[in-house]
Structures are given as structure tokens and as C-alpha cells.
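Missing here: one protein chain of the complex. Every other protein chain is in place.
Right, subunit A next:
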Amino acid sequence: MLAKRIIPCLDVDQGRVVKGINFVDIRDAGDPVEQARTYDAAGADELVFLDITATHEGRDIMHDVVRRTADQIFIPLTVGGGLRTVDDMRAMLHAGADKVAINSAAVKDPDVITRGAEAFGAQCIVVAIDAKRTGPEKWEVFVHGGRKNTGMDAIEWAVEAEKRGAGELLITSMDRDGTKDGYDNELLTRITDRVRIPVIASGGAGTLEHLRDGLEVGGASAVLAASIFHFREYSVGEAKQFLRDAGIPVRPS
């Protein structure tokens, strides 16, 4: 049976982890490569690096980080943040990313999803959607790190992204992000009911029950989490044990 995935996410700026784990056994808690190795050993099913650097130098540093990480871990790695063109995607995939996540660029030019899927296969194109509730049963798409409202309906955009060739969707609730109140399962359900590609839940995980609910109630195929793992509130192993006890199929860690 296909296991539900647990995916830690690391924010990387100028080659350093911004929000990271404070593991005692880590020599350099700011080194994304070392953190990736720690999560790999702990049983994480995939990893996401979010590149929050805005500069060109930062992009070169990121390629180097991805290259060094891919040399040492044997689980899939997704990289997102600032990727605009098919060439940007190619450079990141060649550095060693298994998938690329695109967000603002896909909103600006939806055809970039199709071109990316044709060039590299749909399986490595993740469309990331930052959604904010703007009314009862209404969510809109925000871009540029959540600063700009596009006015687009988030559920319709998810459907459109699938149609254009996305292999997976990463749905972040901006209302829940950082709150530790749990994923927006209503938003997730709306989307998972409408699309036939895997959906990763993001934004709001604060407890192990939240992970379970994102999978069971929201219908997600995977749950992304940052702070609950980084700050050692729970280990990946504890999360998996909890989900397994709840009857959810997970890969043993």
C-alpha cells in the first residue's frame, strides 16, 4: 500500500538554514546539507528546500547546496523558491533536485508548467499554491511570498495547474501558516476532491493530530512540516509511530 509521506521543509537563505533544527548531535545547525542528512537518517520520506534568497549569487550558492545534498542523501529532494523559467528548473534539476516547485512564475505564465512537464516529465513539476481565505468557502491565490493577491480562485487554479501538467500540488494555507492551529482541511478537501494528482498539505502543523487530520480529513497524500520537527517537539519517528497507530500507512523510519 502506498505510504503517506512526511516531508520536512527547510528555508534556506544564502546557503544557510533560516529556521532549522536544534539537534544537539549536529555540528553546524545552519548547514542545510547536514540537516538533510539528519532528516534522511531519521526516516523523512522526502525533503523540501525553500530558497528564500532573492539574489543571483544566492542562486549559485543554492545550486551548490543542492549538489552537495544530493550526493549524500538517498531520498527525493524538492527545491522551490524563485524559479521562473524552464532553464531555471533545468539548472536546479541538474544540480541534483528530483522535483522543482514553482509558484509565482506559474501564475504569471501558466504555460511554464506545461513546458516544464514536457521537458522533464510531469512527475518533477510541483505547483505550489499559497491560498488565503477571503470569504465563506472562498480562497484566493497570493504570490510574491504572500504579499500580492492575484484575485484568482485557489481551487480553480489547482484544477488548472493539474490540467497544464503539474505532477503534484503543494497547498499552503496562509491563514494557518505559522499558527500551529492545524492545516486548513476544508481548503485541502476542496482541492483533493477535484484533482487526480497528489496533494501535499502545508501551513499550520503544530501537533501530530494535525498531521493525521491533513491526511485523513484533508485527503492529502503527504504532509509538509517545518517547526514541529525543527524545534524537536516531535521526531519524524514519533510522527510515523503516531500515524501508524492511527491506522495510516507510513514507511517505517
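Quick note on the criterion: a contact is a pair of C-beta atoms (placed from the backbone, for glycine too) under 8 Å apart; a residue touches a chain by one contact, two chains touch by 3 or more; residues count from 1.
Simple rule for what comes next: contacts and distances are computed from a predicted model.
*Asks:* Leaving aside the chains on screen, match the unshown one to its UniProt name from "ABC transporter substrate-binding protein", "Sarcosine oxidase subunit delta", "Oligopeptide transport system permease protein OppC" or "Imidazole glycerol phosphate synthase subunit HisH".
*Replies:* "Imidazole glycerol phosphate synthase subunit HisH"
*Asks:* Out of A:G121, A:G145 or A:G178, which touches the unshown chain?
*Replies:* A:G121
*Asks:* Which of these touches the unseen chain: A:A70, A:L170 or A:L211?
*Replies:* Of the listed residues, the one touching the omitted chain is A:A70.
*Asks:* Considering the whole complex, not just the chains shown, which residues of subunit A touch the missing one?
*Replies:* 1-5, 40, 45, 70-71, 74-76, 93-94, 96, 98, 120-124, 167-168, 195-199, 221-222, 251-252
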